[in-house]
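As you look at this complex, bear in mind that one protein chain is not there, while each of the others sits in place.
Letters are used for the chains, namely A and B, taken in the order the chains are written, and counting of residues starts over at 1 for each.
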Amino acid sequence: MPRGYIPILIFLVLAFAFPVVTILVAKLVRPSAPGKTKLEAYECGIPSDADTRGRYSIRFYLVAILFVVFDVETIFLIPWAIQYNVLGLFGLIEMLVFLAILIVGYIWIFRQGALKWV
Amino acid sequence: MQLDSILFYLFAVQILFSALMTITRRNVVYSAVWLISTLVGVAGIYLLQGAEFLAGVQIILYIGGITVLFLFVIMLVPVSEESKQRRFSSQLWIVLIVAVLLTGELGYFLWQGADSFQMGEPTPPAEIGTVTTNSEQIGQVLFSEYLLPFELASILLLVAMIGAVVMAKARPGAE
Partner (left out) sequence: MEEILDNPYLQPIIATLLIVAVFPLVAGYMVLAERKVLADLQVRLGPMRVGPYGFLQPLADAFKLMLKEDIIPAASDKWIFWGAPVLSTFTALTAFAVIPFSDKFYVADVNIGILFILAMSSLGILGLILGGWSSNSKYSLLGALRSAAQMVSYEVPLGFTTVTALMVAETLSMQGIVQSQLDKGVWIAFSNYGLMLVPAVVFIIAAVAETNRAPFDLPEAESEIVAGFHTEYSGFRWALFFLAEYASIFVICGIAVTVFFGGWLRPFANVGFLETPLNVAFPILLFVVIGAGCALGAVRVTLAYEKAIMGVLALAMFLVAGLFAIPMINELIIGFFWFLFKVLIFIYVFIWVRGTFPRFRYDQLMQVGWKYLIPISMGGLIVNGIVLLFTS
């Protein structure tokens, strides 16, 4: 393991223990009196007849997949950015070609109205 | 180092167990949660190999991106119907036989060729010029040696972008 990750490992363990321990400790002092009505979903009071997990707008899916595309793009930019001066003009042109192809795509989805929510 | 091997086995067990849980859960959301655990384990293995950049990317892209996409898709379909479906097809026996055969074959060849394995110490990433950190090496290599694949990746991303939009677009005839 590369140097410097042991402290992070310790931090991970503690940061995980903190919420777990506090929930369990709070259990000792808090009251617990569940009732049928109390455990219903927070809605209008009438038992809901449809399952919550139904169908939702396709736009959420669209946002998620476009995010993945742009996220990959950002990741590709990072190694270029930290080697910016070393790669110089050649690197910049490479990156501009890379971005140009994606900007074409971006303009296309923009024109298609895929970014419009309503 | 001792700690490294302990961590390796921890991650390996985590990956295998989580992967098994991923494919056997009835509820898809549970599958997704176990998949996250699998991917975290893989990131841990990368880290152990000194591939820091890859470990970070693994978490950002696979967990923060793709699993989120999965969860979105899961929420778009009612889970209750899914869980009533039969999970395993009737070809279970054929699959089992093929799997056993393949495992046997693979194991046999591994055993035969065991002498040729060179289990050396994991070598630290080679130093290219003055650059030392993992991410900088990737930058160097990606923008010189692997220039064409890199540019092709952007075409792939373009296709993904267009494909998603076309698929999600409402067709005039549908509902």
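Rule of thumb we're sticking to: contacts are C-beta pairs under 8 Å (C-beta built on N, C-alpha and C of every residue); 3 or more make two chains touch, one makes a residue touch a chain.
Everything numeric here is computed off the predicted structure, so don't read it as measured data.
Enquirer: Specify the residue from the set B:45, B:59 or B:142 that touches the hidden chain.
Expert: The missing chain is touched by B:59.
Enquirer: For subunit A, which residues reach the chain that was dropped from this view?
Expert: 2, 4-8, 10-12, 14-16, 18-20, 22-23, 26-27, 29-34, 36, 38-43, 48, 52-53, 56, 59-60, 63-64, 66-67, 70-71, 74, 77-78, 81-85, 88-89, 92, 95-96, 99, 103, 106, 110, 115-118
Enquirer: By the contact criterion defined above, which parts of subunit B meet the unshown chain? Give residue numbers in ascending order.
Expert: Residues of subunit B in touch with the missing chain: 27, 29-30, 33, 36, 52-53, 55-57, 59-60, 63-65, 67-68, 71-72, 75, 133-135.
Here is the rule we use: only the chains that are shown with their structure count from here on.
Enquirer: Averaging over Cα atoms per chain, report the distance between subunit A and subunit B in Å.
Expert: Whole-Å distance between the two chain centres: 18.
Enquirer: Help me check something: in the complex, which residues belonging to subunit B touch subunit A?
Expert: Subunit B residues touching subunit A: 1, 3-4, 7, 47-48, 50, 52-53, 57, 60-61, 64-66, 68-69, 72-73, 75-80, 131, 134-136, 138-140, 142-143, 147, 150-151, 153-155, 157-158, 160-162, 164-165, 168-169.
Enquirer: Tell me, which parts of subunit A touch subunit B in their complex?
Expert: Interface residues on subunit A, with respect to subunit B: 1-2, 5-6, 51, 53-56, 58-62, 64-69, 71-73, 75-76, 78-80, 82-83, 86-87, 90-91, 94, 97-99, 101-102, 104-106, 108-109, 112, 114.
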